[in-house]
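Excluded from the complex is one protein chain; the other protein chains are retained at their positions.
After this line comes subunit A, so read on.
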Amino acid sequence: MTPSDRDATGLLTRPDHFVQLVTPTGERRADPEFDRWVADVDADALSRLYRDMSIVRRLDTEATALQRQGELGLWPPLAGQEAAQIGSARALRDDDFVFTSYREHAVAWCRGVGPAELLTVWRGSAASGWNPAEHGIAVPQIIIGAQALHATGWAMGAAWEGSDAASVAYFGDGATSEGDVNEALVFAASFDAPVVFFCQNNQWAISEPVGLQSKQPLARRADGFGMPGVRVDGNDVLAVLAATRIALDRARRGEGPTLIEAVTYRLGPHTTADDPKRYRTDDELAEWRTRDPITRLLALLTSMGVDADALEREVAEEAGRAAAELRAAVTTIPDPEPMTVFDHVYAEPNSHLARQRDHYARYLAMFDDADAAASGAEGGAR
């Protein structure tokens, strides 16, 4: 599917270039270098990407509602970043491995993570919701940028094993200031690790604008680390897909890492605990709404002769069903048993924790005994 006949490196040495294949109004813009990487993406494939993006936006809205209703403790909305996440994740193979931050719900969706698995951690019911080995995606990372090193180590190991699988590190603009991300770029470059550094520059690190993190486009930093960098319109799913395919192709052929800066926007708050009105203007939000990733794709499909109304209706119904499933799933997540608080701290028996666990079990048992005594007294009265 991915053309490998030409060296991709030349395409990625234009960090000032903003790759855009679909304009905000849905016009297809020709790009002699990137087009061939998405030559197979026909109307059907675009419709599938539209479906992905629409469904994850609906799920995201539903999850925010679930938080407002007290079913979730917290939710970090992805709204606005659907193209960046779907376009990149749909470029992956099953045997690739993804290390994300905490906002990549659409990436998790592409990796086959189910609704209950997705919500578990945000409901506070367990430390994580899925088995990474099952889905090829690590459990979400909350420490900013830490996962960039994990993706790099995984990729180094894959290369040492002779595999052509690649890893992707997802992180945001704020993370580019962290040591871990910079150290990951050094390691990946030095070891030619098959890793794609996928930076979603959504303009805001909670309340801090990207200008506080960097005085230049983030993709330009790639040059200093000795790897290609590319800046794409992160709200253009086709451009993101093309750039990710190019980077993965490089990785698989042993040419090493690539830094992709996907320029996008977080339409919602940092999390449901955040109030973006305190740090950004309504005008800015309105401006970015005109660059919405989903509406532009629908406009493109219309121009290609697809019955957009029918597609929109059909996908909306499907998204509604997915949202209902998500809502239903949240109540199926079991509340954890008290003693499971001690589970999985260690892989092997640990005498210290075993003793602490035993003492706490005895403490809890006092209440059982009290209950038993109380019911026993009642029984006696009968």
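Here, contacts are C-beta pairs under 8 Å (C-beta built on N, C-alpha and C of every residue); 3 or more make two chains touch, one makes a residue touch a chain; residues count from 1.
The working rule: contacts and distances are computed from a predicted model.
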Absent chain [UniProt protein name; select from "Pyruvate dehydrogenase E1 component beta subunit", "Sugar ABC transporter permease", "NADH-quinone oxidoreductase subunit I" or "Phosphoribosylformylglycinamidine synthase subunit PurS"]: "Pyruvate dehydrogenase E1 component beta subunit"
Touch with the omitted chain, as defined above, among A:Thr61, A:Ser190 or A:Gln213: A:Ser190
Of A:Leu72, A:Leu149 or A:Leu298, the one touching the omitted chain in the full complex: A:Leu149
Contact with the hidden chain (one of A:Gly26, A:Gly114 or A:Gly157): A:Gly157
Sites on subunit A contacted by the missing partner chain, in the whole complex: 97, 99, 126-128, 131-133, 138-139, 143, 146, 148-158, 160-161, 167, 179-180, 183-184, 186-187, 190, 343-348, 350-353
